[in-house]
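Worksheet: one structure, shown below.
A single protein chain has been omitted; all remaining protein chains appear in their positions.
Per-chain numbering from 1; labels A, B and C assigned in written order.
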Amino acid sequence: MDLKREDLLQLQYYLKLTRRLEDRFSSLYHQGRILGGAWTSNGTEAISVGYSYALEKNDIAAPYFRDMGCFLVRGITPKRLMAQYLGKKTGVTAGKEGNVHVGDLNFGVIGFPSHLADNYAVGTGAALAFKIRGEKKVAVACTGDGGTSRGDFHEAMNLAAVRKLPVVFICNNNQYAYSTPLKLQMAIKNVAERALAYGMPSKIVDGNNVVEVFTVAKDAYDMARNGGGPTFIECKTMRMHGHSEHDSAKYVPRELLEEWKKKDPILNMEKYLLENNIAKKEELDGIDSRVKKEVEEAESFAEESPYPSPEDGLKGLYATPIEEE
Amino acid sequence: MDLKREDLLQLQYYLKLTRRLEDRFSSLYHQGRILGGAWTSNGTEAISVGYSYALEKNDIAAPYFRDMGCFLVRGITPKRLMAQYLGKKTGVTAGKEGNVHVGDLNFGVIGFPSHLADNYAVGTGAALAFKIRGEKKVAVACTGDGGTSRGDFHEAMNLAAVRKLPVVFICNNNQYAYSTPLKLQMAIKNVAERALAYGMPSKIVDGNNVVEVFTVAKDAYDMARNGGGPTFIECKTMRMHGHSEHDSAKYVPRELLEEWKKKDPILNMEKYLLENNIAKKEELDGIDSRVKKEVEEAESFAEESPYPSPEDGLKGLYATPIEEE
Amino acid sequence: MKEITYLEAIKQAMDEEMTRDPSVFILGEDVGIYGGAFRATEGFLEKYGEWRILDTPLAESGFTGAAIGAALVGMRPIVEIQFSDFITCAFDQLVTVAAKNHYRWGGTTPIVVRAPCGGNIHGGPFHSQCIEGYFFNVPGLKIVFPSTAYDAKGLLKSAIRDNDPVIYCEHKYLYRRIKDFVPEEDYTVPIGKARIALEGKDISIITYGAMVHTAFEAAQLLKEKEISIEIIDLRTILPLDKKSIFDTVKKTNKVIILHEQTKTGGVGAEVSALINEYCFEYLDAPVIRVAAPDTPVPYSPPLEEAFIPQTKDVVSAIEKMMRY
Partner (left out) sequence: MKEITYLEAIKQAMDEEMTRDPSVFILGEDVGIYGGAFRATEGFLEKYGEWRILDTPLAESGFTGAAIGAALVGMRPIVEIQFSDFITCAFDQLVTVAAKNHYRWGGTTPIVVRAPCGGNIHGGPFHSQCIEGYFFNVPGLKIVFPSTAYDAKGLLKSAIRDNDPVIYCEHKYLYRRIKDFVPEEDYTVPIGKARIALEGKDISIITYGAMVHTAFEAAQLLKEKEISIEIIDLRTILPLDKKSIFDTVKKTNKVIILHEQTKTGGVGAEVSALINEYCFEYLDAPVIRVAAPDTPVPYSPPLEEAFIPQTKDVVSAIEKMMRY
């Protein structure tokens, strides 16, 4: 664990940027300016920010749909993400995909396919490539508590363990899968127990503590990078919004939300930074204004960007198109 | 555990019947009289015989392809099974299916689809039906060590555990999946550790001891029948033939086979019966002749049976065909 | 008669069948306390309890396989796939097990798999697909795709009572957008029978699902130009109602096939091939397919609009054909 002051401030910056950008997605969705759906990681941002910040530049991430922090930390700009959400040509996928269904290998981010846990297998494959080529890189793959019930979770975890691949598996355990509570999802107390089936080490971390997520992920990456094989990290947290922004989540007890509100990852971090004299109030306010400006600029950029033209939709099916004579 | 003398003799009868019938399949395959392929449970018969004998009449079995003992114990006759192997109209599937890809709900046996572990989910569904209807029945599902790596294993085990369904999962751990040894299949010592991921109790039994398999299965059924939920039972054994009868299995160390030969389930049982004065040598010889006769009769029956006629292959696609006008 | 939406029709069919037959039950993600992502099972958990309305773990293959097992021992499960796109995860159980049980060894598998399909809802590649193409070359399955509330209810009842595995495609765009008068008493719509949605004499549009409504819009516009369109709503995709297809070809001698599914290897290919094989002499013009292009369903509005066949595309195909 070697987080410098700048790193700690950067972590807070990314937490706030993720929060603000997603809040904006939410508003735009409710205004009918974002079509289809909008998902946020509200209250759980420390997970994707933490595990992504612990990566090295050439590592690969295979995120899931509550990992906006991953896209941002890895360098995909708010502008491109906002344009993505608005279906604009300047979006990460130029309008082909929407919202969180995005990836860009220029930033080492594998696209998220909607089907949960598919990226556990895909991320494992990236790690396999590193192992075959003898590269000291790692892959990280993420899914939700619900996603761990899928077959691909099992097949990927097992393959990674058998071959000791340099991959780290993150689980965002936010206690619900859409409306389904943990007790209808699994008959174990901690998702981490799933790892026992593969002989894979696991860790349970406070998913609302970005420093803890960072540290544990970093250790796991180090181990993987040095041939020690995969780790499964369960990040305990609570989904503070509905499943998506249309869902009022009446099925979640209000007290549970009240309780978790106190553990908000951004508040947590702010307290940590202030109490340990790492940052001053003004500095943190500075982050706020920076974030505010960035998100505003992103929105203007996206609003001003053109839509793709209808013909664009016919392009790009194949990497190597076959010419018709 | 309440095995009477007759039961013990019956168990030995089924072990021998399974062995002899499959040996015959093997010979006929090598003579080119069985086409396609032939799989045997040679050396591992105690598993399917034991778990099936412990069932009650109205229970349901969802076996896999090394469970010839299950078909026999549940009452599917050697005649119909031999005809099945020879592709005859009198075979269990009337020639539509071959060899071990067979089932008959009149005997409470769900058909085995080739795709390993699919029947874990299907068997779980039968148990779900029992639970919904409030019936005191159980389902048993079986697969190999290799089959436990499949997604359907995971999804079925998890569902059964969450809902505490009356299903018992058997794993025939014969140490290989085709040519793939356990160490390339999983990074755990016992397959039973897989059950930890589901909060499901598990047992490890000597798969070459039919009384032990019976007893542990029976206990698990009793528990399931009384609302106690599922159990996973790992039966340790060794595949004594090749993956299928065309495979000489050169990849298996000969010493391993030598070692396991001594633990043959039929020899085991014979010793047990004799040493405990449960049966006399002559009685056991009597079983031999009975089995020999039955298999011979099965073969004559099958040989004399007609093939289905070509039109038969066009029938039976739907249970409720749609008439064309 | 009472006027209800397409979604309400689906809900009523399930509700009535569950009341009628205790072997009917529902399983899938969020069908219980939440009442389903599209609210098709709202209130069912309270009414039928947690053993007939099962919220499952997130595991399409596992719960579809479980439905198959339950069906084999006498139940009639309805599987809800949250969005039809996720049916890819249950593909093996449906194709390997459900479709082949009866032929292979005589096992009867009366399951219904409800698959909320289709685009026009800005869902992007994974919340907009039509999935009938994945299963169209799989003998042993039945596939239905209602276009009206009346058929939605009647076909779902038939599917539940049918002894074979039925994939029930329901179009998300239609859920709350269309209404029909349906009888108060019990009725069914037979599987395997198309219907003449509109009688006409110049050109036939053979279609199904949400595209039936696009066909109607086109017919309306063409009426002004004195072109009389016959619309055949297939309703059942597998097996196809050949007689209805051939009858309309023999009547109008000109055929447009219209579907939202991508063109290559779509249902339209089979319909065209059947017409060619059995009605060759009745054809006065080539059979033209109006279908989505061969790409995933794009997200951005201008792209999605270009992807999904529009009324104007149908009109121009027909005008071209009239000039043939």
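The rule we apply is simple: a contact is a pair of C-beta atoms (placed from the backbone, for glycine too) under 8 Å apart; a residue touches a chain by one contact, two chains touch by 3 or more.
Since this is a predicted model, take the numbers as computed values, not measurements.
**Q** For the chain left off this view, which of A:128, A:204, A:223 or A:249 is in contact with it?
**A** A:128
**Q** Could you tell which one of B:123, B:229, B:265 or B:308 touches the chain left off the display?
**A** B:308
**Q** Quick one: which of A:22, A:67 or A:118 touches the chain that's been left out?
**A** From the options A:22, A:67 or A:118, the contact with the absent chain belongs to A:118.
**Q** Taking the full complex into account, find the residue in B:114, B:226 or B:300 that is in contact with the omitted chain.
**A** Touching the chain that is not displayed is residue B:114.
**Q** Using the touch rule from the top, list residues of subunit A that touch the missing partner.
**A** Touching the chain left out of view, subunit A contributes residues 60, 62, 92-93, 96-97, 101-105, 110-111, 113-115, 118, 120-133, 139, 151-152, 154-156, 158-159, 162-163, 316-320, 322-325.
**Q** Considering the entire assembly, which residues of subunit B contact the chain that has been omitted?
**A** 35-37, 87-89, 91, 93, 95-99, 101, 113-116, 146-147, 149-151, 177-180, 184-186, 251, 307-314, 317
**Q** Need a quick check: the contact residues on subunit C for the chain that isn't drawn.
**A** Spelled out for subunit C, the touching residues are 85, 88-89, 91-92, 95-96, 99-100, 103-104, 125-126, 133-134, 136-140, 238-240, 261-262, 264-270, 272-273, 275-278, 280, 283, 285-289, 294-296.
As a convention for this text, only the chains that are shown with their structure count from here on.
**Q** Between subunit B and subunit C, what is the gap in Å from one C-alpha centre to the other?
**A** 40
**Q** In whole angstrom, what separates the CA-based centres of subunit A and subunit C?
**A** So the centre of subunit A lies 36 Å away from the centre of subunit C.
**Q** Can you tell me which residues of subunit B touch two or more of the remaining chains?
**A** 151-152, 154-155, 158, 162, in rising order.
**Q** Going by the touch rule set out above, which residues of subunit C reach two or more other chains?
**A** Residues 56-57, 59, 61-62 of subunit C touch two or more partner chains.
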